[in-house]
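In this view, the complex is presented without one of its protein chains, the others remaining in place.
Each chain gets a letter, A, B and C, in the order it is written, and its residues are counted from 1.
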Amino acid sequence: MFPPSIQKLVKIFSKFPTVGPRTAARFVFYLLGLEKEEVKELLDAISTLKEKIRRCSFCFNPFEPAQISNKLGSGEGENELCEICSNPKRDKSLLCVVEKETDLETIEKTRKYRGRYFILGGTVSKLKKQGVKDLRTEELIQRVKNSEIEEIILALNPTPEGEATLLYLERLLKPLNKKITRLGRGLPVGAELEYADEETLSSAFDNRK
Amino acid sequence: MFPPSIQKLVKIFSKFPTVGPRTAARFVFYLLGLEKEEVKELLDAISTLKEKIRRCSFCFNPFEPAQISNKLGSGEGENELCEICSNPKRDKSLLCVVEKETDLETIEKTRKYRGRYFILGGTVSKLKKQGVKDLRTEELIQRVKNSEIEEIILALNPTPEGEATLLYLERLLKPLNKKITRLGRGLPVGAELEYADEETLSSAFDNRK
Amino acid sequence: MFPPSIQKLVKIFSKFPTVGPRTAARFVFYLLGLEKEEVKELLDAISTLKEKIRRCSFCFNPFEPAQISNKLGSGEGENELCEICSNPKRDKSLLCVVEKETDLETIEKTRKYRGRYFILGGTVSKLKKQGVKDLRTEELIQRVKNSEIEEIILALNPTPEGEATLLYLERLLKPLNKKITRLGRGLPVGAELEYADEETLSSAFDNRK
Partner (left out) sequence: MFPPSIQKLVKIFSKFPTVGPRTAARFVFYLLGLEKEEVKELLDAISTLKEKIRRCSFCFNPFEPAQISNKLGSGEGENELCEICSNPKRDKSLLCVVEKETDLETIEKTRKYRGRYFILGGTVSKLKKQGVKDLRTEELIQRVKNSEIEEIILALNPTPEGEATLLYLERLLKPLNKKITRLGRGLPVGAELEYADEETLSSAFDNRK
């Protein structure tokens, strides 16, 4: 019903995370109502994104290299590190494995964790069809092997998908003989005992202090 | 916390309707994971949108002129009509005023209404600060005056904003001496009497048949 | 796990409408915390309920006969009418058929309807297993036949169950040659066109005014 060029953009926006066709249509009409300069700003921001952003050669976190480091620039920048990985104050004996970029951000905001990260790039079951080959498991093993890392924190969601990934990684990393931990379960802020599931409540008793 | 080029795009996406900073961040990481060709496809779709899409000179509905009409092209295409407005089978004695493009789409899907539309471009209270000058009220009056239009259906949401707009338009259009109607209130499909508000239930009694 | 007398009461409360076992348990602990007089008040209110309340011999609405009418009392009170049915100001040419008592209450609150009611006692599909024999259909036909009733308003929920009941009643009442109406469909207060289903929106166009 929409004209073809609107339909096409609706289809593209519908693939964005959390976006359905109805919201995608609202995005298109929003764009139609923008000034030319605003559209140009969006186009520029999208098109320069991939140029400006690199993935950290250690943790795969997207980062924007400072200009100085560009000048020094070692060709393709293959060994460039993000701000966290290049920070000498971060504890190199700790490695926190997360599913995705936003999980890293969330953990950083707590200022609780002072080690380094590793972004796995997904979970086991989401990638079922194509096996687990899209997870950065080889890179993870390589980072851990013969390193100064002493503890690997598998900071995965306590969801079925996260659990499956956690078990998979535990098997994979076991031969490397490092301490492997997982995040503590318990009652979250604001919870009520009465509505807590048994596993969560049991963990809350185990972790009492 | 995000690098500047990510922050910038997060800020732009956060202005999209229904999008908050968290979802905007997910959009950016989604874009970072796309193939180059996929990003190019998005950029093309956005940048050609404004070129390809025109607003109907009668109802302001966005449409994509067929190539033939382009060849005939009357200079700036100022008098181009969308498919609905140029359809000789649509009843020109009816004009349905809607707030926005998606409302027009929703009504078209019912196949109930066979007249023409007019997209007002907003509601009264949303635009409070800048007055109502952004609503296409002058264009609406011009379309109605001395026309073959007999009934103006004010198809606005039965929300406080929609109601305010409806009252405003009723006052505005009154001097033109046309029949002015509003959509019927009543129980929607799936409703339960017990939870209906009094106004809705009263209307359901009035509109019984 | 609960002691037997608590378990028993939990089981009974679990049959109350909208109550699950967890809420039922909260009810029991609430009762355990009440003062003796408060429990007595509850017991009295429940036990006298059936004695004091009669069902209107016309519409089946529960009502409490005034003491005077009791004194006059014709034995079993079989012909007693509720306040609505005995009110000479109510329009006897209108009959509004509702599923249950609370629907009647909701309609009365609108002060829109000034005729009489008939409480059907359920819907068709809820009672599927036992047929429709529990609905007061015979009593309904008897009330309508050879009466001064001119219009029967089938005020049933626009839900699948309500619709099935409505169609069933229409067939049943057709031979009586009365005007049969149903409540008007349309947009309820606060709705947004964009999210309205097609049937509701079509009705809103039909009922415009």
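Simple rule for what comes next: a contact is a pair of C-beta atoms (placed from the backbone, for glycine too) under 8 Å apart; a residue touches a chain by one contact, two chains touch by 3 or more.
This one's a predicted model, so the numbers in the text were calculated from it and none came from an experiment.
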item: Neighbouring displayed chains - absent chain, whole complex; value: A, C
item: Chain not shown: contacting residue from A:Val39, A:Ile141 or A:Leu183; value: A:Leu183
item: From C:Ser47, C:Asn146 or C:Asn177, residue that would touch the chain that is not displayed; value: C:Ser47
item: Hidden-chain contact residue, picked from the options C:Asn87, C:Thr102 or C:Gln142; value: C:Thr102
item: Identified contact with the non-displayed chain, of C:Ile6, C:Ala164 or C:Val189; value: C:Ile6
item: Chain A residues touching the omitted chain (full complex); value: 98-99, 102-103, 106-107, 109-110, 112-113, 153, 155-159, 181-194, 196-209
item: Contacts of chain C with the absent chain, listed as residue ranges; value: 1-6, 8-9, 12, 16-18, 22-23, 25-32, 36, 39, 41-43, 45-50, 52-53, 62-64, 100-102, 105, 108-109
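The definition used in the following text is that only the chains that are shown with their structure count from here on.
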item: Whole-Å gap separating chain B and chain C, where each centre is the average of the chain's CA atoms; value: 41
item: Whole-Å separation of chain centres (CA-atom averages), chain A against chain C; value: 55
item: Two or more partner chains touched - positions in chain C; value: 194
